[in-house]
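One structure coming up, written as structure tokens, with questions to follow.
Of the protein chains in this complex, all but one are displayed in their positions.
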Amino acid sequence: MLTKRTILLGAAVMLAVLSFGTLAFATEFPKAKQIRMVVPYGAGGGVDISTRILATPAQDILGQRIDVVCMPGAGGQEGINFVLQQPKDGYTLLVTDYGPLVTTALTEEVTYDLSDWVPLVQITEVVPTFFVLAESPLKNVDDWVKAAKEKPESLTVAHGRHLSVPHLPLILFEKTAGIKNTHVPTSGGSEALAFVLGKKVDIGASVPSTIASTVKAGTMHPLAVCSLERVATLPDTPTMKELGYDVVLPAWYTVFAPKGVPEETLKILEEKFIEALKSEGAKEMAGKSNVLLTPYGRDKTVGLYEGTISSLKTILADVKK
Amino acid sequence: MDGLFMQVLEGAFALPVVLYTTVGVFLGITVGAIPGLSGDMAIALLLPLIYKVSPAAALGMLMGIYKGSMFGGSISAISFGVPGTAAAAATVEDGYPAKLKGYPMQAMLTALYSSVTGDLLSTLLLVFVAVPMAKVALHFGPVEFFALYVFALMMISLLVVGEMKKGIAAAAIGLFIGTIGMDPMMGSVRLSFGISSLRGGIPLIPLLVGVFAVSELMIQFGRECASRSAKKVAEDAKKAEDLGIYDPAKDRMSLKIYRSTFKATLIGSGMGTFIGALPGAGSSLAAFMSYGLARKMSRKPEEFGTGTLEGVAAPEAGNSATAGASLIPLFAFGIPGSATAALFGAALIMQGINPGPMMIEENKVIIYTLFVIIIYATFINLVLSHGLIPLYAKLAQIKACYLVPTVFALALLGTFASRNSLFDVWVLLAAGVLGIYLRKNDFPLGPLVLGFIVGPGAEKALRQALLMGRGEWMFLLKSPIALGFYGLCILSLLLIHFSVKKKLVEED
Partner (left out) sequence: METAKSNERNTISFLRNSSKVVSLLLMAAAAFFFSFTVTGKWSAGAGIGARLFPQLSLILIFLSGAAIFSGRGETGNKKHSEVTPLRAISFMGLAVLYFFGVLRLGLAVGTFLYLTAIFFYFGRDGGMIRKVLIPAFGITLFIWALFTYFAQIVLPPALLF
């Protein structure tokens, strides 16, 4: 029976619990509550796996639970907005590549400015790679340029989503080499790979992990990678720079904090995350998953972030809307 | 060879592995039975486990979840008319009427056996012919996919019970809803009306669960409300009319039943394996197409929708067959055939196994162990489900006034938890409103789902094909596979035309 007494008792209990909750905020970082690292992609993807490689050892080093939360909604914007809406106390962080964060900001209206984000630690980077079937008449990039110059737009290139990580270097390359191809957007690296394998398109653009197995089997031949140095898993593949084309656009997977998080918290996070990435546990997991760890701190990540923003601005300026 | 054989057996039948696999199947069935939660979600949540236990145990568990959830969805589909997973939506059509007519056990056991059959068949294909099958799948480029999707949309006519015009309208609505969000090629945001959450489009699972499950829950809610205000006599009469008198003795599974539904099961298995092996197609599509095809080829098509067991066997075989089949492109080329296969791929990567052509060569022991586990997981599924079905059937007997709010709460929370998105919950509710409105006006729901699933894929395929063909529409006919599908379309149209004509003549 809902007597007055029961109601009062209930209210008293609620008040007690409420006040207990507020005590949590007075403790030092990171003891108050668990840390959340938000990934604006679906579970099981590259960013997710890389974040887990960081989060697992970092939990022990920081002494606090770290949850990796995937929020792929609205093309990743839901995850980004979620981090922005949380209190800026360092307990909610974003881990992403430049796609949802920078490309979307430069091509559409978003709820933030690019300066609202502080890059902390880079976990790894993925390198856009161009590839063809081993039996293709195109044996290297020069063949590609020659064929494209002879018959513009005769070659089809499958590249994942529009303006995605493999697509932008393609645009840059075409501008640098002065050629034109027909782009075939797909839903991702796997579909691009499938099209090349099935001889539906001539060239594919994706990342090394997608094509690693077929390259090893000898079915696929990578033409070039778009990074400063050769990729460890594809030691025989030249970089675009080596071949004379200034196309360097690797995609970093970096941990970001929203602007407004106190500097001491940022320092702790940076220090402990780098320690986590250099730990044996991380190295083991990364080795298993074929991820190359790049434990860069803020000295490097800030520069890379701004560099990417300006490169993207240049490339996107030419893309017809 | 002997040493390998022994190693594989040791690995596959080690106690922790069997244990984890069993736990996985149990989790899968349970999660699958709860609307809003899906096997994918459970797999994603348990991915971190991979680093902590042996590869065989971890993969066994994930496999168990996958298989269990394929069947689990049909449990709630049959018991309360609410599909537990997207793939079980087609099972509701005949599964729920079967329960209402008094034979839920037969329906669930039929679902189980055809599920297991479909699963086993596609797994055997995976183990023995993965690479050749994958090579066939590679022949499917945009041109072929577009033809396939057109054919799938034609199948709408097979799914429609009642006026075809309403079926087409429902499919068109589904198509339209599918276009909301980023267009598949240029990424421009369509029809978002400024709402940023719509940028990614309408998510499939909330839409499906909303249209089917929430509308069904509303109907049962309405029934409960109505029976409360009616007089007790009328209430009892109505209940008796709805449920019939449940006679457990008459509701037994038998070999005869299994044989009578075998054709439907085979159709489903074949369709499911085919669709599963094609990257991007999906288990719900397989379920609906199996249902449609089985109906077309059945001797008693008019019974579909009234509770015929064939109508339960076909979609269940169909959606379970996609399980093994979607791993085919993953194992052969490293290309995941579905979201779940992608999760599997991630799990393999985390273990240092690179999915693709070299995978089997380089990791003989673990991969063969995995094959053995996949096969016996199916049997664990069979045994466990046999035990769980009576339990779940009892649960279904709980009074609707308790069941409906609970299932609804689970659906709401499960939808939210799936992608941590409040927007998904709004979609769920809005889809429920749409669903109930359509149902009240006698619009079939199947075509809507089909339109929504197939639409974006069809558009992408069409536009890709036109890009590759440099704008020539004739390019679409340059493939024998595509021509084959178009031929099937024309055939179906002719068949329908003649059967309609025949019906009209008969009515005269």
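As written, the chains take the letters A and B, and residue 1 is the first residue of each chain.
Criterion: contacts are C-beta pairs under 8 Å (C-beta built on N, C-alpha and C of every residue); 3 or more make two chains touch, one makes a residue touch a chain.
Not measured: the values here are computed from a predicted model.
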item: Residue touching the undisplayed chain, where the options are B:Ala57, B:Leu466 or B:Ala482; value: B:Leu466
item: Absent-chain contact - pick from B:Leu120, B:Ala169, B:Ile380 or B:Ala393; value: B:Ala169
item: Footprint left on chain B by the chain that the document does not show; value: 37, 41, 45, 163, 165-166, 168-169, 171-173, 175-176, 178-179, 183, 185-186, 188-191, 193, 217-219, 221-226, 228, 401-402, 405-406, 408-410, 412-413, 416-417, 420, 422, 425, 429, 432-433, 436, 439-443, 451, 455, 458-459, 462-463, 466-467, 471
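Keep in mind that, in the parts below, only the chains that are shown with their structure count from here on.
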item: Centre distance in Å when chain A and chain B are each reduced to the mean of their C-alpha atoms; value: 31
item: Chain B residues touching chain A - in the complex, by the definition given at the top; value: 40, 44, 47-48, 51, 138-142, 182, 184-187, 189, 196-200, 203, 279-280, 329, 333-336, 339, 342-343, 345-347, 349-352, 354-359, 419-421, 423-424, 460, 464, 467-468, 470
item: Residues of chain A defined as touching chain B within the complex; value: 42-45, 48-49, 52, 56, 68-75, 77-78, 81-82, 107-108, 111, 153, 156, 161-163, 182-187, 190-191, 193-195, 197-198, 200-201, 209-210, 212-214, 216-217, 219, 285, 287-290
